[in-house]
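Here it is: the structure, laid out below.
Every protein chain of the complex appears in place save one, which is left out.
The first chain written gets the first letter, and so on, giving A and B; residue counts start at 1 in each chain.
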Amino acid sequence: MQITVNISDARASANPQDVLATYSLGSCIGVCVYDPVAKVAGMLHYQLPSAALDANRAHENPCMFADTGMQYLLAQVTALGAQTKRLKVKIAGAAQMLNDGNLFNIGRRNHTAIRKLLWQHGLFVEGEQIGGTAPRTLYQNVADGSVLIKSNGTTSNL
Amino acid sequence: MPDPIEEILPDATAETLELMAFVAPLPLEGPARMPKDGLIVSLRFTGAATGTIQLASSAAFGGLLADNMLGPDDAPTPACQRGTDALKEALNVLSGTLLRHLCKDCGQVEMSLPECVPATPESWADIADDESALVLDADGFVLVVRARYKESA
Partner (left out) sequence: MACTILIVDDSATTRAMIKRIIQVAGIPTEALLEAPNGVAALQLLRRHAVDLVLADLHMPEMTGVELTHQMLADPALAPIPIVIVSADPNQEKITALQQQGVRGHLRKPFTPEALRNLVHDILGVVHA
């Protein structure tokens, strides 16, 4: 069954029949985590780098921000039996959208934010597809953690 | 004709901070006031091009860089030494990145080791008020970067 992860949302599953999917990854970042031992998968789609930008919004929806969103995602996958130190992480997104073409664009800041968080948790990025100008769709198979990206009419494995 | 440093310095600075220490800088809004723990880090280069690259910031920002690079604080060295060391390393890495782009067609350049001194109002203003300097907000800390170079004859 496909489980859709909306914008500013996070979902997890331990059902090998499930596929997690998120759409319209522009300057946002999709984070896929997978515990290959517990066979638990999780996906986060966040929009902004830090909850400090808007604490009220973060309280209402932690998944809007990288930091509170990752906290939420890790809680979801560990509740299903995953262990943080075993997680394999892949990320995609941070495209440079229209009207945000300068060096300090939000996509780039989102990318830096998630890399910092992952390092703080002692996690490596095992695969990433970052930047460009086209939006992306991300799929993650719960059965084996494999990740597929669709963008601009092409499909690739991450 | 645009100054090549002005074109390359922002990207080199952002790349260094982002990759080395997970800091995403932004243009600073407002004046670049000298912090109480202000530091000036300088590096010279010679060879096919000569010049200096400097950054003006604070010990506290250096501490943030170190914390980001290391994660939980488990280092035995005092926080101020970590900060100074991290700032010097940031300038070292930034300079290498900048010079690699700036001098790719002009030949070998050799960088000196970075040196760090406490900022004075005069030394801070010399850099921060320079129109060619890059003035940034780096995770809430002021960071000013200035590069001067000329190709050797």
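Here is the rule we go by: a contact is a pair of C-beta atoms (placed from the backbone, for glycine too) under 8 Å apart; a residue touches a chain by one contact, two chains touch by 3 or more.
Keep in mind that what you see is a predicted model, and the values were worked out from it rather than measured.
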In the full complex, the chain left out is in contact with A, B
I'm checking contacts with the chain that's been left out. Which of B:28, B:41, B:93 or B:133 qualifies? B:93
Looking at B:66, B:119 or B:135, which residue reaches the missing chain? B:66
Going by the contact rule already stated, which one of B:24, B:56 or B:109 would touch the omitted chain in the full complex? B:109
Taking the full complex into account, find the residue in B:20, B:59 or B:128 that is in contact with the omitted chain. B:20
In the complete complex, which positions of chain B touch the hidden chain? 15-16, 18-20, 65-66, 69-71, 75, 77, 81-82, 85-86, 88-89, 92-93, 95-97, 99-100, 103, 108-111, 113
Absent-chain interface as seen on chain A, which is shown: 115, 119, 122, 124-126
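We adopt the following convention: only the chains that are shown with their structure count from here on.
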Length of the line joining the C-alpha centres of chain A and chain B, rounded to whole Å: 32
Tell me, which parts of chain B touch chain A in their complex? 10-11, 14, 18, 22-27, 68, 71
Hey, which residues of chain A end up touching chain B in the complex? 49, 103-104, 108-109, 111-113, 115-116, 119-120, 122
